[in-house]
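Take a look at chain A:
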Amino acid sequence: MARKEYSFYPGCSSERRASASNYMVSVESMCQKLDIKLNEIPDWNCCGASIGYAQGGELPRHVMNARNLAISEQVNKGQDVVATCAACWLGAKETKDRLAHDQGLLAEANEALREAGMNLVYKGEQEVRHMVEVLIEDLGYDELRKPVVKPLEGMKIAGYVGCQTNRPFGIAGESFENPKYLDHLIEIVGAEPVEKYDQKVTCCGGALAFSEPEKSQAQIKKIVESAYDYGAEMIVTPCPVCQMNVEIYQGQINKRYGTKFNMPVTYYSQLMTVAYGGSAKEAGLNGQIVRAPRLEEIAAKGR
Partner candidate 1 sequence: MADMKVGAYLCQGCGLGERLDIKGLATVAQKEGKAQVVREHEFLCNSQGVAMIQKDVAEEGVNRVVIGACSRRAKVEAFQFPTAAVTRVNLREQVIWSQPDTDEARELTQEMAADYIRMGCAEAKKTAVPAINPAAGHNKRILVVGGGITGMTAALEAARGGYDVLLVEKEAALGGFAAKLHRRVPFTEPFADPQDNGVAALAAAVQGESRIQVFLGATTTRTSGAPGAFSVDITTESGPTVTENVGAIVMATGFRPYDASRLPEFGFGSSPLVVDQAGLEALASDAAAKGQAIVRPDGKAVKSVVFVQCAGQRDETGTHLKYCSGHCCNTSIKQAMYFKDQNPNVDTAIIYTDLRTPGNGEDFYRSAQRKGVTFTKGRVAKVETAGDGLTVHFHDLILNDQAATISSVDLVVLATGQVPNSGVDIEAKPAESKDGEARVQSVSILNLTYRQGPDVPQLKYGFTDSHFICFPYETRRTGIYTAGPVRRPMDIAQAVEDATGAALKAIQSVESAAHGRAVHPRAGDLSYPSFRREGCTQCKRCTVECPFGAIDEDEQRYPQFNEGRCRRCGTCMGACPVRVISFENYSIDTVGAQIKAVDVPDEFSEKPRILLLACENDAYPALDMAGMNRRVSSAFVRTIPVRCLGSVNMIWITDALNSGYDGVMLMGCKHGDDYQCHFVKGSELASYRMSKIDDTLKNLNLEVDRVRTLEVAITDIERVPALIDEYAAKINEIGMSPFKGF
Partner candidate 2 sequence: MADVVATNETIVVVGGGISGMTAAVEAAETGKDVILLERSPSLGGRVNQLYRYFPKLCHPTCGMEINLRRLRGNPRIRVLTLAEVDRIQGKAGDYKVSVTIRPRYVNDNCTACGACAEAVTREIPNPFNYNLNKMKAVYLPSAMAYPQRYCIDPSLIGTPEAEKAKAACPHDAIDLGMQEQKLTLTAGAVVWATGWRPYDAAKIQPYGYDRFANVITSVEFERLADPRGPTQGRILRPSDGKEAKNIAFIQCAGSRDRNHLKHCSRICCMASLKQTHYVREKYGDEGQSTIYYIDIRAIDRFEDFYQKVKADPRVRFIKSKVANITEDKDTGDVLLHGVDTEGYHRYDARHDLCVLAVGMEPSADIRAVADVKVDASGFIQAASATDGIFGAGCATNALDVNRAVQSATASTLRAVQVVNRMAKVEGQ
């Protein structure tokens, strides 16, 4: 019996061979080390993401999330729903929030749900939480510190929180403008956080990455540049959209602006997996387009 069990909503980008598969790998390793059991919501569907608004509109977007939550209520009784992807977490949480405050919308959602078969009814019984909340609130920093066997000594890391894990809901007790939990996590795994990092919560323009790349890349440039300015050798983030955007477009940004960016962008779960003694593979480091050599070294140590 694991010490903690959750109803798990991985989200599209976390699927095998999807853009955040490396995130998924590291989350699994991390949870194993922390003895957290994740029960995947069967046949979950896409959250619709924020960008779903234009075509999807209001109700269809909420219904997509209501379906996941309803299945969870049915299958993973009494468990909180946990998401690792910021967009999934936000989408699901927003739906829970709106349906809780709008009885009309709730009725309509359930009317639509009925069509989905499996006699699904959304009741709003379960909390919707982000993996980071689980770590901080259910385990706590002290517990997270215990399993550290390979402190990431000498690494200076910029904690990039981004938007959707931070706003509008955010992590309890953290400020929207200057959340500190990533810095705490960085410090816990033995690295040095860039506390004054001033692009912590800057938007990476993810929603426009495809449609208006020059706009989103201007944002990404600020984010990476500031990390360099503060002498960081790596950026860490809790959000797959942020991770992908900030990492993979560095080449194009270098072309566009003549910069020489080569900044690894990893997930908190990867840092923790390595610090907890996991291998580079377990940490999904092979999933980095911009490699994280120092992290790989540490992971390789003593193997």
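One rule holds in what follows: a contact is a pair of C-beta atoms (placed from the backbone, for glycine too) under 8 Å apart; a residue touches a chain by one contact, two chains touch by 3 or more; residues count from 1.
Candidates were picked such that all candidates are chains of the complex that A comes from, given by their letters.
The structure displayed is predicted, hence computed values, not measured ones.
Picking from 1 or 2, the partner of chain A by touch in this complex is candidate 2.
By the touch criterion given at the top, residues 175-178, 196, 198 of chain A touch candidate 2 in their complex.
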